[in-house]
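One structure coming up, written as C-alpha cells, with questions to follow.
Some chains omitted; the rest stay in position.
Chain lettering (A, B and C) follows the sequence in which the chains are written, and residue indices restart at 1 in each chain.
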C-alpha cells in the first residue's frame, strides 16, 4: 500500500513540477481570492482584521478545490477510472498517494497565503505553534475528503460542477474549526484554540480512514 | 402490488395521524409563556421535526453503510438510504421553516447566524448534494455505491449539529429535556410530538421505499424485453 | 487447469442497455482468439467484462480461474487490456509513462525500455505523450502492455492506426505471447490480418457470440 502510495504521489508531484499548474495558477488564484474578499468587504469599515481567519480558510478551501480538480484532471480522459482500475495499484495506495500529493501542494499554498493575510489584512501571527498545528490537521482533512470525492467525480462529464458541491459542505466543519482555532491563534489566546484542534484531528482521522476503506469500492463499483 | 400501502402502513399512518392531531391539540392548549405568548407552543412540533430529520439522516447513513459492506450489500439498503434522505430533506426544510417562524418573535428576525441554525442549513445543502449525485445518470448499482459513500460521509454533520449548542454559546435552545429545564406539560407535549413525528417519518419512509422497489421491478421487467431486442440486432443489423 | 476464459450466457448492462445479452465463450489457455462483428455488436464490452471492468448481471464468467461474479478485482493483475482509449498520462514523457506502468507491476525499468524499443519509439522517448501522433499513442499503450508480462492479453483493435511496419510487430508480439503459453483475445475489423494470427475466431452480433469456427 505505502509503496503504491509513493509511486502515485511521486508521479503526481513530478507532473506538477513539470507543469507548475499549482504554483502558477492555483497559488495566484488563492492570493486573488483574498484580495477580492478585501474588495467585497470594503475594508474601511474595519471588518477585515476580525474576519481574517475566516477569509484565510475560505481562500484555502477554494484553492484546495482547484488543486483536487487538477489532481484528477491529470488522470486524463473519460476513462480515467478504468485506467486506475487497470493500473494494478492498490486502491488504498492510490488514495493515499493522491491525497499526499494534494496535501503537499496545499501546505505550500497555506504558507504563502499566511504571508498574504499578514501583509494584506495586517494580521499578526501570535501563537504560531497553534496556527501550524491547525493548518496541518486541516490540510490532511481537506486533502483526504477532497480525494475521496475527486475519484467519485473523476471521469464524469459533470465533474467540474459536481466536485465543489460535494466537497464544500463536508469540509465545512473543518473550515469552521480551523477558523475558530486560527482566530484564537491570531488574537494570541491559544487556550480555546486547542480544543478545536481535537475536532480537526477527529475529522482528519475519519476522512483518511473512510478513504482507505471506501476508495476501493468507489473505484470499482462507482 | 399496485398500491404502496399495506395493512402495516395503514396502521402506522393512522397512528401517525392521531398522534399529530393530539400533538396539535396539546400544543394549542399549552399555557402561554409571558415572554413568548402562544409562540412557545411551537415547542410541540419544531424539536420533533428536527429530531426526525436527524433520525432520517442517521437511517440514510445506516443504509449506506450496510450497502457498502460487501456481505450485506443489497438493493434494499440503497432504497432505505434514498427514501430516508428524501424524507429527511423535507423534514430539514420544515425545521428551517418552523424555526424561522419561531425565531421571528423570539429573536426579532427570521434568521440569525447562530451555529445551530447554520449547521442545520449546511445539513440541508449536504443532502441536496446527495440527491444531486443520485441524479447523475448511471447504472443502478453504480449510482447506489456513489450515493452510499456520500450518504455516509454526510452524516458527520448530524452529531455536529446536535452538539453545536454545547460547543458554541448559541442563541438557540440547549437540551430542554435535561431535568428541571422545562415545565412538565411542555415536556409531555414535546414527547408526544416526538412520537407522532417519528411515526409520520416511518410511514413516509416505507411508502417511498416501496415506490423505489416498484421502479426497480419495472426496470427488471423491461430488461427481458431489452435483451430480446438486443439479440434481435443480430439478425437485422 | 481450466480454460483461460469461460462465459456462460453472460449478461452485462451499460445503464439499462444489455451490451452483452447472454454471451457464451470459451477460450483455452495458450490460444489466440479473434472476436469480430459489426459495430456495436459487443466486442469491446466482451473484453471489458473479461478484464473485470464491466460487471455481469446474469450468467457466469470465469477468467484464469477467477469467478468474476465473486470478485472482479483479483483477475486484473494477470490481465492486460488495450482498449479504444489509451490510458496514458498526457503530461508524462513516453519514457516516464512506460516506466510508471512497469513500476506499478513491479517490473524493472529495463522491461519498459525494451518494450519501447520493440515498438520503435526510441526517437520519441522524451516527447510528452500529449504531443504524439495517434498511431504513436497506440504504440506507447502497447509498449506499456508489453512491459508487464500478463497471462492474458485483451487487445481491442490492436492494428488500428498503426503503420505497416508496426502491424507486423504486433503480429509477432501476439505469436510470441501465445508461444510462451500466454492467451490472447483480439477484437478486430481487419479480418484477413487478424485471422492470420488467430487460432480461433468468434463472430459477435447483438451481444451474443454466434459461431465458433476453427480457422484453417
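Note that in this section a residue touches a chain if its C-beta (ideal position, glycine included) is under 8 Å from a C-beta of that chain, and two chains touch if they have at least 3 such contacts.
What you are looking at is a predicted structure, and each value in this text was computed from that prediction instead of being measured.
Asks: Per chain kind, how many copies sit in the full complex?
Replies: A x2, B x1, C x2
By definition in this document, only the chains that are shown with their structure count from here on.
Asks: Taking contact as defined at the start, I'd like the list of chains shared as neighbours by subunit A and subunit B.
Replies: C
Asks: Would you identify the chain whose C-alpha centroid lies closest to the centroid of all protein C-alpha atoms displayed?
Replies: Centre-most chain by C-alpha means: A.
Asks: Quick one: report the Å distance separating subunit A from subunit B, using the average Cα coordinate of each chain.
Replies: That pair's centroid distance is 30 Å.
Asks: If you average the Cα atoms of subunit A and of subunit C to get two centres, how far apart are those centres in Å?
Replies: 38
Asks: How big is the gap, in whole Å, between where the Cα atoms of subunit B centre and where those of subunit C centre?
Replies: The separation of the two C-alpha centroids amounts to 48 Å.
Asks: Specify, in ascending order, the residues of subunit C that touch 2 or more different other chains.
Replies: 55
Asks: Which residues belonging to subunit A are in contact with no fewer than two other chains?
Replies: 221
Asks: Can you check the complex and tell me which residues of subunit A touch subunit C?
Replies: Counting only subunit A, the residues touching subunit C are 4, 7, 11, 14-15, 18-19, 74-79, 82-83, 85-89, 216, 220-221.
Asks: Can you tell me which positions in subunit C touch subunit A when the two form their complex?
Replies: Those in contact with subunit A are residues 48, 51-53, 55, 72-73, 76-77, 80-81, 83, 85, 87-92, 96, 100-101, 103-105, 148.
Asks: Going by the contact rule set out above, which residues of subunit A touch subunit B in the complex?
Replies: Spelled out, the residues of subunit A in touch with subunit B are 145, 148-149, 152, 156, 158, 162, 165-166, 169-170, 172-173, 203, 206-207, 210, 214, 217-218, 221-222.
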